[in-house]
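One structure follows; several queries about it will come next.
Let's look at subunit A:
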Amino acid sequence: MSDFAIDILLILVKLGLIFAVLLTGAAYLVLAERRVLGRIQRRYGPNRVGPFGMMQPLADAVKLLTKEDFIPAQADKPIFFVAPGLAAVTALLAFAVVPFSPPITLFGREVPMVVCDLNIGVLYFLGLSSLAVYGIALGGWASNSKYALLGGIRGLAQLISYELAMGLSLVPVVLMAGSFSLTDIVLAQNPVPFALLNPVAFLVFLISTAAESKRIPFDIPEAENELVAGFHTEYSGMRFGLFFVGEYINMMILGSMITVFFLGGWIGPVLPPIVWFFAKVMAVAFVFIWMRGTLPRLRYDQLMHFGWKFLIPVSLINVIVTGALLLWLKG
Partner candidate 1 sequence: MKQHEQVLFKNRSPGETAFLETYRKSGGYQGLEKALTKMSPEQVREEVKKSGLRGRGGAGFATGMKWSFFPADKPGEKYLVCNGDEMEPGTYKDREILMADPHQLVEGMIISAYALQIPVGVIFIRYAYEQCSRNLERAIAEAMEAGLLGKNILKSDFSFELHLHRSAGRYICGEETALLNSLEGVRANPRSKPPFPAQKGIFGKPTNVNNVETFANVQHIIAHGSAWFKNLAFTESGSGTKLYCLSGHLERPECFELPIGISLGAVIEEYGGGVWRGRRFKAALPGGASTPYLTAEHLGVGLDFDPIEKAGSRLGTGAVTVFDETTCMVAATLNLNRFFARESCGWCTPCRDGLPFINWLLEKIENGQGEMGDIDMLREQIRNINGRTFCALAMGAMGPMQSLVDLFEEEIIDHIKKRCCPLKT
Partner candidate 2 sequence: MPILTIDNQQIEVLKGTNVLEAAKGLGIVIPHFCYHEALGAVGACRLCAMNFVEGPVKGIQMACMIEAKDEMVITTTDQASQEMRARVIEWLMMYHPHDCPVCDEGGECQLQDMTIAGGHDIRRYGGKKRTYSNQDLGPFICHEMNRCIQCYRCVRTYQDYCGGTDFGVLGTNQRVYFGRFRDGRLESPFSGNIVDACPTGVFTDRTFRYRTRYWDIEEAPSVCPHCSLGCAVIPGGRFRELQRVRGGVNKQTNGFFICDRARFGGGYGNHPERPRVPRVDGAQTTWPEALRALRKRITDLVARHGPGAVAFLGSPRASLEANYLLDSWAASLGSRRIAFDSHWQHDRSARVAAGKLGPRAASLEDIRCSDFILMIGVDPLNEAPMLALAVRQAVRRGVRLAVIDPRPVTLPCAAAHLPLAPEALPDVLEALAGGDIRRLGRREAVLLEGILEQLRAAERPVLIGGPDLLGAAGIERLLDTARLLASEHRPCKVMTVLAGPNSFGCGVLARQGPDFEAILNGMLAGEIKALVCLESDPMTGSSDPARTGMALGKLELLAALDYLPTAAAHHAHLFLPTTAVPESAGVYVNNEGRMLLFSSAMDPGTPISVSGGGDHPPRTFLPATPGSEPRPAWATLGHLQGRRLSLRDIRQAIEMEHPNFAGLSSLTTGGEGKRIADISPPPETAPEIPFPHSEGEGTLRLYAMEDFAGSGELAGYASALAPLRPTPFVMLGALDAKQRSLSDGQQVRLRSELGGVGVALRVVPDLPAGIALVPRLRGTALESYVPGRGHYDCQILSEDEEKT
Partner candidate 3 sequence: MAEGIDVYKRRYGQNPKSLWRDLKGTVEPFYVTLRNMFKKPVTYQYPEEKRTPYPRYRARIVLTRDPEGGERCVACYLCSAACPVDCISMQSSEDENGRRYAAWFRINFSRCIYCGLCAEACPTLAIQMTPFYEFSGRDPLKMVYEKEDLLIADGGKDNEYNFYKHAGIGVANPRGGNEDEYGPVDVRSNLP
């Protein structure tokens, strides 16, 4: 067996693993979210299917798969079919560059614990998160429904707006790490994570990712009580499921990104690195859920106002200040 073949095999195994972990993770994240929200509201949440409701994700999946796949009469069918997949796939692809552990040695081979350690990982991540916009914009457009269209347009505007702040908040990270590779960024955070070194960038990134994932308090594109269900109003069955899963995968991706960029990735004492990594991701996910249970939805103008007039200026200033400091330090 040639090295190349083994490399390919390893990549496939990693891919499979990541795929399985991500999908089950997303599914159980749904359950976790519902349980946590339940507790915040002093109820139990789903606890009927299996012990502690553990089988709930399975039941949901079965339900979604068996539901009627409904297509509106005047919908733009090809786009309507593609949009949910686009949303889920872009979310999944981002994981290709996430390193969740230092390379390990397996049968004498050093195996990097990342599908593909791109040297421009940050740019890859930013590019994919821009592509995610297409999923909802096209889904909203293709439904031929006023609610979906409005949701799609809102999503478009929101995602593009917050991408700027997100990108700008990553510039200090790259400056500090001196690399676009995510592995390098993680390694650069030993022993002090960037969250402590540059809390402003961390907060801006946290808020922007929350907005990117369209979660409360930034769920303007869905906004049930204004737009029924926003861009996925007309979707049902597994197509809706793809949107739904995409959102939770997205949440995990963004959690991983926060971990990688600001929380020091797998780095931590005592426990094996991979456990650290997942613990940090879960902590971020919990923060997102907690936020959802606490904050009310922003108004559309407040959202835009906050993004353009506050986050972007703050992150710009932060870039300049960080750059100046680094110059002075290295100076």
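Observations
As a convention for this text, a residue touches a chain if its C-beta (ideal position, glycine included) is under 8 Å from a C-beta of that chain, and two chains touch if they have at least 3 such contacts; residues count from 1.
Candidate selection criterion: all candidates are chains of the complex that A comes from, given by their letters.
Predicted model only: the values in this text are computed from it and were never measured.
Contact annotation for this complex: of the listed candidates 1, 2 or 3, subunit A touches only 3. Within the complex, the subunit A residues that touch candidate 3 are 36, 38-44, 290-291, 293-295, 305, 309-310, 313-314, 317.
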